[in-house]
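Here the structure comes first, spelled out in C-alpha cells, and everything after it is commentary.
Left out: one protein chain. Kept in place: all the others.
Lettered A and B in written order, each chain numbered from 1.
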Amino acid sequence: MDSELFEIETGDQPTITDITALVEHFCTDRGDGLVSVFVPHATAGLAVIETGAGSDQDLLKAIDQLLPTHHAHWRHDHGSPGHGRDHVMPALVSPSLTVPVIDGRLQLGTWQSITLVDPNVDNPHRSVRVSFVPG
Amino acid sequence: MDSELFEIETGDQPTITDITALVEHFCTDRGDGLVSVFVPHATAGLAVIETGAGSDQDLLKAIDQLLPTHHAHWRHDHGSPGHGRDHVMPALVSPSLTVPVIDGRLQLGTWQSITLVDPNVDNPHRSVRVSFVPG
Partner (left out) sequence: MDSELFEIETGDQPTITDITALVEHFCTDRGDGLVSVFVPHATAGLAVIETGAGSDQDLLKAIDQLLPTHHAHWRHDHGSPGHGRDHVMPALVSPSLTVPVIDGRLQLGTWQSITLVDPNVDNPHRSVRVSFVPG
C-alpha cells in the first residue's frame, strides 16, 4: 500500500486547513481505489466541507458552542484553555476519512473540500497520513 | 473498482432516506470486501441508525438543536434558512462511510440501516456513490 505522511503547519490558533490539493496530488495516476486520510493526533479531525464561503469559520464556532473551551467543564484540564474539549472533538469530527477515487481523481462533489480541523492552539505542527488502496 | 452513482430524490423538506436496500443490492454476488458509500454534496451526510421507530425524526430534531437554522448564526448565510448550518453538518454527520461485506452481504446489525441525512430544503435531487473494494 502506498502511504505517505505529510506535515501541515496549523499555527497557534484554531484552524481549518484545506488539504484537498495534497490528497488529490497523491492520487494522481493511481487508477481506481479508496484513499484513506488519517490524522495521527488526539486533538484534530477531518471534515469534508465547503471552504472559502464562511463554513470553515462556522464550523469552528459550532465546535466552540457544542464543546465549551473552559477548563472547569472537563476532567482533562491541563494545557491551554480548550485542550480538554479538543480531546473530545475527534469523537464527533473523526480523524479518519475514506474517499473513492476513479482514474486517479477524487470523487468529491463540486463544493466539497477535505479539511484538517485543528482547534488545538498548543500544537502548531501536524501530520496527515494519506494511503491508497487499489480497488 | 466497481463504482456507481445513484440518484435519490429527497424533496424540499429535511429528510432521512433509508438507502440500505440500494447498497445491499449493489453488493450482491461480490464476495468479501469493503463497500464505500459517499455523498458528493456539501450539505448532506450518512448515518447508520435504526429507521421506522422514531430515531430518524429524532436525528433531524437533534441536528436542529445542535446547529440552529437561523441565518444570523452563521457566516455562510445565503439560501433558505438552515443553509448555513447545513454546510456545517457534514463535519459531524460525515458524507463518507465504509461497511464490511462478507459473501456479498452487508455486515450490519439487526437494527442498523444506512441512511442519507439531508437537512437541505433547496436541493431535492441528490447523488450517492457506492463503490466496492474486494478484500
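FYI, contacts are C-beta pairs under 8 Å (C-beta built on N, C-alpha and C of every residue); 3 or more make two chains touch, one makes a residue touch a chain.
Being a predicted model, the structure only gives us computed values, none of them experimental.
A.B. asks: Touching the absent chain: which residues on chain B qualify?
C.D. replies: Considering the whole complex, chain B reaches the absent chain at 32-34, 45, 47-50, 53-55, 57-59, 61-62, 66, 92-94, 97-100, 102, 107-112, 117, 133-135.
A.B. asks: Spell out, residue by residue, where the missing chain touches chain A.
C.D. replies: Considering the whole complex, chain A reaches the absent chain at 1-3, 34, 36, 38-42, 66-67, 74-77, 84-85, 87-88, 90-92, 94-96, 98, 127, 129, 131-134.
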